[in-house]
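Note that this complex is displayed minus one protein chain, with the remaining chains in position.
And then subunit A:
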């Protein structure tokens, strides 16, 4: 079991940069353009790793710590997610809270790094990132609560690995709502439409993009890879919830993850090319909707 968990984690680490690329490619396809090659993110990462980072004189160590935190926290969180549909590499009771906490830590350092530049946009982007996080996190915790209630387990690996089948048998409605809610959380966490616009070049509308605006070289590579990995983590949570693979042979469960993640990425692309981005002040309503859905999932299980 541990072997397949390691394999699955390795697969996710390798294909993570493909997800944003596939979503953008889908947008390009739907709008009649060719779009950037699917492997472009890898080329970008290699190019950036070969460059030198440039730091402005106003920045301090906080600015330099941000990319490391943004890379390290999803890497650690990845160990808690059962990518093979059976179990995770590491896990303990209540590790779902550690999962959320790790991502919050990465976000906090990213925001601090943005503030550290002294630029008014980065401060604005950081404040938006944190303001929206305060709507994302309740939704995420409610999703985890609903999962824990339906499966009777307290660690991510067991909830989504072992016991999810039992959950689907007992409370399919709750889990369907959790799945949708997690999908919305993923859109927000991965800075995709209709919450954010990964393609924008307009500083004043940026949320995530602006906090990484001043980073360069390997630092930027870390940030890009860390963001892609975060996208993959949440996409895997969605897949694990909506497509339980507990009963499948492990090689098949691992192999099925790849097309399943691709489907999620394509779906993101379809959403991005069907809806305009939300007005910034309406994003909290959208996220609160996700939280309400997850809350409903919880309520259905509390008797």
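As a working rule, a contact is a pair of C-beta atoms (placed from the backbone, for glycine too) under 8 Å apart; a residue touches a chain by one contact, two chains touch by 3 or more; residues count from 1.
In this text, contacts and distances are computed from a predicted model.
Undergrad: Refer to UniProt and select, among "Hydrogenase", "Phosphate transport system permease protein PstA", "RNA polymerase sigma-70 factor, ECF subfamily" or "Phosphonates import ATP-binding protein PhnC", the name of the complex member that is left out.
TA: Missing chain, per its UniProt entry: "Hydrogenase".
Undergrad: Who touches the missing chain here, A:13, A:36, A:124 or A:243?
TA: In the full complex, the listed residue that touches the missing chain is A:124.
Undergrad: May I ask which residue of A:27, A:102 or A:223 touches the chain that does not appear here?
TA: Of the listed residues, the one touching the omitted chain is A:27.
Undergrad: Please identify which residue in A:40, A:170, A:200 or A:216 touches the non-displayed chain.
TA: Of all options in A:40, A:170, A:200 or A:216, contact with the hidden chain holds for A:200.
Undergrad: Need a quick check: the contact residues on subunit A for the chain that isn't drawn.
TA: Counting only subunit A, the missing chain is touched by 27, 30-33, 120-121, 123-124, 193-194, 197, 199-205, 213, 272-273, 275-282.
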